[in-house]
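Before I ask anything, let me first share the structure, which is written out below as structure tokens.
All protein chains of the complex are present and in place, except for one that has been dropped.
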Amino acid sequence: MWEQIRSNQVRSVFLIALIAGLLLAVGYFLGLYFFDSAVGGLVIALIVWAIMSLVAYFQGDSILLGMAKAKKITPDDAPRLYNVVEEMKIASGLEKVPDVYIIDDPALNAFATGRDPSRASVAITSGLLQKLTRDELQGVIGHEIAHIKNRDVLLMAITAVMLGTIVILSWYASRFLLFGAMTGSGRRSSSRSGGGGAQAIVLIVGLVLMILAPIMAQLIYYAISRKREYLADASSALYTRYPEGLASALEKIGGSKQQLKSANQATAPMYIINPLHKEGMKAADLTSTHPPISERVRILRAMTGGASFANYNDAYRKVHSGKQVIIPKTAAAGIGAIGIRQASLAAPGELGLASEKASDKAASTHEVSDLMLRLNKYRTVDCECGARWKIPPGFKDNDVLCTRCGRRIRL
Amino acid sequence: MIALWIILGIVVVLIFFIIGAYNSLVGFRNQVKNAWAQIDVQLKRRYDLIPNLVETVKGYAKHERETFEMVTKARNLAQQASSTAGAAERGKLEGELGMALGRLLAVAEAYPELKANQNFLALQEELTSTENKISFSRQYYNDSVLKFNNKIQMFPSNVIAGMFSFKLGEFFEVIVAAEKEAPKVSFT
Partner (left out) sequence: MLCPVCHQDALIVEYQNIELDYCPACHGVWFDAGELELLMGSAGVEDFQRYLEGIVRAPEVETTEKKHKCPACNHKMKKTYIDRDNKILVDVCHVGDGIWFDGGEVQNLIKELVEKSPEKGASQGVLAFVGEMFKHQTD
């Protein structure tokens, strides 16, 4: 059952090879223009790519987590979240519990990062932690752990770096070309004035490539990312044995209008839903990093027979009414039937557990915000009148006036 | 001369096949062992949680002595068996323990003050999570056993398995009857 990684890799390797080809082509033409030598351009492209890869490999996760302003938590900070991560680690057969981070942001999202399964992290926004029930949280964490287990994180990092290199190189190249053309002092005119027609063709092909390469690379990047989302959804259903958990979590996430503050085009595929989503986005849009949420929910809800990959394929076919399969046959044909479990009963008022009752909702909301305050080193004092004051770490005075009852509380 | 080379080639291929098959069998067996160790950790964690839980519930529900005794007895039986019994026997005992725990939590439902107790809530979350971890590690263990057993029984690796007498892995099934009978907990 765990062999899906290999069969998916074949397809992904093809797409990566395509991006790599683009990168080389950009380097080739770059060399032709600026150094009169294709090799020189290739070398430059490879050097830029190598430097970016090294940085991404060794620092990628800390850069990503730093950009998202994620805070690392311990099991004591959020026992339930940590437990759920441990559960999914066991279900997926991952060797090590990933580090758990919380992003202080009301937007609803989560992502996974780390170059290999033994050095991975999952991050979740405080907004999402607040809104999800235990089962839903399990579905979301299952999805993220699947990205780690299936090595999507590394794959997307490799592709993102190549995409980035292409974008940088062609940006500079096209600027230089335009600049050169405007001032009329490009080196090609002096060195190869007698080139003739073939020269002109090369010039045009190169120019078109410079303009199109970043766009093409982006489309390939998105294609890879979309495939991985389906696989991660299917894996989450398999790990949790409860597709409904992820389905209703996705519904909640999709219903939110808030955009994540700290996301950009390159990091977008790392998140459980596209953090840069716009309202009314067209389904199956080529430029989308994720399949539409409504479709992912419908597939998960259509998994009535069981929680295996084969069931996910059936559900995918039902939703698309076609013969297409989304998870490769070799992966789907594994161990026989895998049943779906019951929804777990949940007591209200515990961390990260949304509840319908207003008072419970208030309590659970503040459980998460209090956790964020603790992580930010706030102090808490209770006034006799029932008000509770939360004091920021930079507060200098020795006492605080309770504005509700007029008492002075010593800190 | 050519015949000699061919025979030598076949022997080399054969040796490589045997080494490969043997190593992959050992790999699968280690995965099974590893998966079993994970179940064991969680089962032990559950044994450790139960006395605390019983004590906490006792503080609020004094008249449920019968349930407490049942849970404690089931726990002790399961713990004793943990060092000696095989997967099948342990599955039966753990199933009984799970059933007794279900009853204890159902009892707790009748005491609103208990349900507001922070200590109880924390224990309940730990227990829920431990139960989840047991069932997830059981899934993973059984998947590993199935893969290992397939390898042992299927041609050609079955020949190697026979040569080095690999034994079939034992599935871990917590008896389903107990799970079906688990008391319905209502939140009204």
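A and B are the chain letters, set down in written order, and residue numbers restart from 1 in every chain.
As a working rule, a contact is a pair of C-beta atoms (placed from the backbone, for glycine too) under 8 Å apart; a residue touches a chain by one contact, two chains touch by 3 or more.
Since the structure is predicted, the reported quantities are computational estimates derived from the model, not experimental observations.
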Chains shown that the absent chain touches, full complex: A
Among A:Leu65, A:Ile141, A:Val161 or A:Cys402, residue touching the chain not depicted: A:Cys402
Absent-chain interface as seen on chain A, which is shown: 106, 358-359, 361-363, 365-366, 369, 373, 378, 386-395, 397, 400-406, 408
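Rule of thumb we're sticking to: only the chains that are shown with their structure count from here on.
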Centre-of-Cα separation between chain B and chain A, whole angstrom: 33
Chain A to chain B touching residues, read off their complex: 1-2, 79-80, 83-84, 86-88, 90-91, 93, 134, 239, 241, 335, 344-345, 347, 349-350
For the chain B and chain A complex, residues of the former touching the latter: 35, 38, 42, 115, 121-122, 124-126, 128-129, 132-133, 136-137, 139-140, 143, 146, 185, 187
